[in-house]
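Removed: one protein chain of the complex. Kept in place: all other protein chains.
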Amino acid sequence: MSRLLSTMLAAAGMLALAACTGKQAADVALPATAAAAPLSAPTDFGPPQGQPIHAVLTSPPNVPPAIHRNYPAKVIVELEVIEKEMPISEGVSYTYWTFGGTVPGSFIRVRQGDTVEFHLKNSPTSKMPHNIDLHGVTGPGGGAASSFTAPGHESQFTFKALNQGIYVYHCATAPVGMHIANGMYGLILVEPPEGLPKVDHEYYVMQGDFYTTGKYREKGHQPFDMDKAIDERPTYVLFNGHEGSLTGDKALTAKVGQSVRLFVGNGGPNLVSSFHVIGEIFDRVQQEGGLHPQENVQTTLIPSGGAAIVEFHTDVPGSYVLVDHSIFRAFNKGAMGILKVDGPENKAIYSGKEVDSVYLGDRAEPNLHAVSTAAKANAAGTLSKEDQIAAGKQLFTGTCSVCHQANGEGLPGVFPPLAKSDLIAKLVKEDKNKLIGIPLHGLTGKVTVNGTEYNSVMPPMTQLTDDEVSNLLTYVLNSWGNPGGQVTKDEVSKVRAQPAPAPAAEH
Amino acid sequence: MKRLLLLLALCLAGTAHAASPLPTDSLYQLAVPLTDQDGHSAPLATRRGTPQIVSMFYTSCTMVCPMIIDTMKATRHAAGEPAQLGLLAVSFDPERDNVDALRRYAAGHKLDMRYWTLARTQPQDTRALAALLGVQYRKLPDGDFNHSSTLLLLDGEGRIVARSSIIGRTDPEFVAAVRKLAGS
Partner (left out) sequence: MRRRLPLLLLGLLLAGPTLAADYAPLPGGTFASVLPADGKTAPAILKRFHLRTEPVTNAEFHAFVKSHPAWRRDRVPSVFADGRYLSQWAAPDTLGPTALPRQPVTQVSWFAAQAYCESEHARLPTWYEWEYAAAADATRADARSDPAWRERVLAWYGRPSNDALPAIGGTRDVHGVRDLNGLVWEWVEDFNAMMTSADSREQDGADKLKFCGAGAISMEQKENYATLMRVAMLSSLKATDTTANLGFRCARSD
């Protein structure tokens, strides 16, 4: 009788399941293939041993101490949700919903294989129900389905930390985006069984985007703005929930010659982070918290709802700025933190500023006074040769001297000299227009100056105006043993109006 | 739903069949009258003294409710068919589940009425009983119901000793609790 009943029950169960879901009740087993091995499941470390441990949780930016245990244990985690008003920026307050009273919420640290008994409490002063989804949980909703908690109540559920890694946790109560945007996220670290390599400092940093009805730094109490959140237009992008949470006297600290590990999370709700520490290179990055690290990384992407572990060594003192390298977020929305490294300098690695000398770009002359004098005189019709020479001299520096050198001697084999140039002497007598054409159109191909052949490319000086060209040429003609003479603006204008000559044929 | 005031006052005044006061966490504090498949009416508290497996159902439910009934049967069987164990299923749908419907259902599912009771409340009391049992339900426009499926184990004093949402097969922990309570 009983066997019949159980069979009927089982059959009825299958049928009912089918009726409810509309699918075939029978599973279809995948045919085994010889080639591919099945995806291996993470090792199960067996049941918890020893006495239950009460997890030590820490507030950001601190991290609980490393676990020194070589067996899986039962770990009891108690986390309370508190809704509280705190400053988001100087003079600006915001109602945060928090895990453990902070944004991000308390850092949880367990070992792979641990059985975690999770107690979620919702403060009696809360208005809202809350729950928790831990990305390190394998189970429906990441725990969210089992932890929906009304104000003044406590929920409990238990999970096994099957996979090692650094995982985000967050609230998943409707509307989920709002709960996250109000600060309900944090990190849980599931250490590998052998633990992480020892470092001098471990810190907890978590980025989040915030949406207020008022503008960035608009004073007063700012409510959450759902429309901005849906449109993904944040007002603030912050590390650890508040502007200035990692700057000034709250900056992270280290000494020269130490190792630093940052657990960096991104709660979102919307933005992906391009995480970078200015002045440092990450020796080792566990991208997305995964098992296989990348090395020598400048900027690492941290997805929304994701996390990474970055490690680096400090070599020289200074303030190293943590930023989201979508850089307007750092400078205009607050995504900035500081790691202050103290200790002795090391010039071999970074010297600081060594030389401060003049760099002459185009128009490098600090005082182009003569140029403007000449321009005025020209306009007045009183331009003299002296004016032109003075103006031309000032223009020469930076424009021509770069190649032909300050005293016109050129560079042997590369740039022809202008000083006592037989070519200039010849052209000014026989073909002045051709001379004018050189700065206007440039000169390419073979040319012999003072017995030496040059085959180079002089680009057209298109940035020069007609009177600038006339002043320059007048200066050159009257310098360094050249025959003298004058070139007027009109002469230059006429040559400019002609089409450029064909470049000299290459042979 | 005029019962709450009256029934609480009843408790205060002291009812005749309560030898000692009910524990504060006893479900029998809500002395809602139930009418069974034979038409007999009595408060819920008359079941005091015997452990009970309690659930809620409705007769026109074709999918899950027959499984609830069958799971209750199977649980009793798996616990060794103890003599001191009552099985009670109360309808969500007192508008349509009258005494006749209950009796036909009991016959159709071959329920042993020595220890089975199918019952209905007054329409205005259904919600309070469901709230007490922690069962959720919602009436749909077509007369069907959305509802959760829960089995509760009450001790002789009406306190909840175990709950299970597993239907379609027996819940080993629930069965163990029944064994422990009702013996075999």
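Quick notes on this structure:
For clarity, chains are labelled A and B in written order, and residue numbers in each chain start from 1.
Keep in mind that, in the parts below, a contact is a pair of C-beta atoms (placed from the backbone, for glycine too) under 8 Å apart; a residue touches a chain by one contact, two chains touch by 3 or more.
Computed from a prediction, not measured in an experiment: that's the story for all the values here.
Residue-wise, the contact with the chain that is not shown comes from A:A172, picked out of A:A55, A:L134 or A:A172.
Checked against the full complex, the candidates B:V64, B:L88, B:L102 or B:A162 give a single residue touching the omitted chain, namely B:V64.
For the chain missing from the display, the contacting residue among A:P129, A:P460 or A:G485 is A:P129, taking the whole complex into account. Mapped onto chain A, the footprint of the missing chain covers residues 16-17, 20-21, 83-85, 95, 124-129, 131, 133, 140-141, 144-153, 172-176, 178, 223-224, 226. The chain not displayed touches chain B at residues 1-2, 4-6, 8-13, 16, 22, 24-27, 29-30, 61, 63-64, 127-128, 130-132, 134-142, 144-149, 165, 167-168.
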